[in-house]
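This is the structure I have questions about; it appears just below.
Complex shown without one protein chain; remaining protein chains in place.
Coming up: chain A.
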Amino acid sequence: MNNSLIIGQYVPGTSIVHKLDPRTKITIIFFYVFTVFFANSLPSYGVLVVFALASMLTSRVPIRFIMKGLTPVWFLIIFTFILHLFVTKEGTVIFDVWIFEFYSGGVIQGFAISIRFFLLILVTSLLTLTTTPIEITDAIEDMLRPLNKVKFPVHELALMMSISLRFIPTLMQETDKISRAQASRGVDFRTGPIKDRIKAVVPLLVPLFVSAFKRAEELAMAMEARGYQGGEGRSKLRELKIELRDIMVYLLFACVMAILFLTRTYS
């Protein structure tokens, strides 16, 4: 495959963030997301922000690229902030414009929510930026393994996930190719009345489905021809392994959590 094309959102790299076991990353992000809601004092927010920014810098993914990926979210963050500014009526009035009064509580609440939001999005996108979809799937399969006991089809679920992930870029390329071909035949996807634009999707969707079904059939045939028979007794090409660096990162994260819970205010 040509690796100059986008594969998911993954940005290849060799940083420690890239090299960590995907299970470590998922576990830490899970707890991070959870504890973001416990922060309530300036230092406790500080710890979380420092941790997120430090991870971002160590990953060496270009900051410009991460920020560009967050553009749709910026809007939401700013919107939440403004909403809080207008509706929260706590604390003292700090200034008023025309008929609106802005309370200190609104500003603080607005900031708090926006920062939480920003941190959540930042760390989760850091996961997909530094971990290949396949690694994420492997990790999820491994972490869900206990569910096998209750006859939950963990392997099949993971397989479905990895196949879908594998074919997302392919489908995107295909969509691009077909829409270019139809545009050359005079289809206008961008302008004109809504009714025409909806109709313009048909020449795009039909070939896309045709090729997706064809691919699915070919894949099934190829898997069967190579003796695939489900997860039973199947060995793994990529073994997940917890290394020293994973343990170090867990310890570091435990410290972060400790500082957070020490610095948050209890009332």
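Here are some notes:
The rule is simple: a residue touches a chain if its C-beta (ideal position, glycine included) is under 8 Å from a C-beta of that chain, and two chains touch if they have at least 3 such contacts; residues count from 1.
Here, contacts and distances are computed from a predicted model.
The protein name that UniProt records for the chain not on display, among "Polar amino acid transport system permease protein", "Hemerythrin domain-containing protein", "Energy-coupling factor transporter ATP-binding protein EcfA2" or "Cell division protein FtsX", is "Energy-coupling factor transporter ATP-binding protein EcfA2".
From the options A:V206, A:M221 or A:L251, the residue with contact to the unseen chain in the full assembly is A:V206.
When the omitted chain is restored, the residue from A:F38, A:F65, A:F152 or A:Y228 that touches it is A:F65. Residue-level contact of chain A with the missing chain is found at 2, 4-6, 11, 61-62, 64-65, 68, 174, 177-178, 180-188, 202-203, 206-207, 210-211.
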